[in-house]
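The complex is shown incomplete by one protein chain, all other protein chains being positioned as in the whole.
Right after this comes chain A.
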Amino acid sequence: MPASTSAVQPLLQATNIKKSYGHVQAVRGADFTVYPGEIVSLIGDNGAGKSTLVKILSGTVTPDSGTIEMGGKEIKFDGPTSARDHGIETVYQDLALAPDLDPASNLYLGREVFRKGLLGKLGFLDRKLMLDNAQLQMAQLGVKLKDISAPVADLSGGQKQSVAVARAAMWAQEIIFMDEPTAALGVVQTQQVLELILRVKAAGISVVLISHNMPQILEVSDRVEVLRLGQRVARFNAADATVDDLVTAMTSGTMEVNN
């Protein structure tokens, strides 16, 4: 874990990102850094620009200006597919699951595997391979489902969230963005999803977490970056920060403080 951030090369480095919607400046020259294999939380008051920044970094929104570098090289996204090509996955706030399909079909949605030979050329799916791999993926992340072939609609909220996270973890090579993944969950289910996030990190994938739950953030994060009025105003190592520090930075931070 990058305790002293200067020693490690950032995995992703966004610099001076700007984005306006009409007269609303959603992001006003924000910087953001992700190091390899870390969980970094992005926090800020409502309207600070967190969701917009994450959408920019996951390719769904194009910034007005600013640069994004991965591994030291500048990259440009044209749509979520090209972000995915760079190993970036997103768990959307609305999860983006097809409720009538089973978890395996959801894990492979849009990336279906065909059977070998002529049948595959005709569009036949290799359902067994996808089911087996999906099961393996869920097992590795510790997601337990009573009936793997039941539609996602029949799962609990926490299980649905787990399927969405498992899908991102299955395809992400580098980074997963999660916008408020526990906002709609109860205490137990929230805990399940946090465990899941830690296991994703253990698999070597960086996680960017947006959340409003300060104790939870300090519990799972390695670092915290604070956004206020569309700019980064503070960065913390989670081990050294208190809830008060975070709240103060969110509400009255004006310039970036590195501690």
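Just so it is clear, contacts are C-beta pairs under 8 Å (C-beta built on N, C-alpha and C of every residue); 3 or more make two chains touch, one makes a residue touch a chain; residues count from 1.
Convention: contacts and distances are computed from a predicted model.
Taking the options "Carboxymuconolactone decarboxylase family protein", "ABC transporter permease", "NADH-quinone oxidoreductase subunit H" or "Inner membrane protein YebS" in turn, only "ABC transporter permease" matches the UniProt protein name of the chain that is not displayed. Across A:198, A:229 or A:247, the residue that sits in touch with the chain not pictured is A:198. Touch with the chain omitted from the figure is made, among A:27, A:97, A:210 or A:227, by A:97. Which of A:13, A:162, A:182 or A:231 touches the hidden chain is settled by the complete complex: it is A:162. Listed for chain A, the residues touching the missing chain in the whole complex are 1, 60, 79-81, 84, 92, 96-101, 105, 109-112, 114, 122-125, 127, 135, 138-139, 141-149, 153-154, 156, 158-159, 162, 188-189, 191-192, 194-196, 198, 201-202, 219-222, 238-239.
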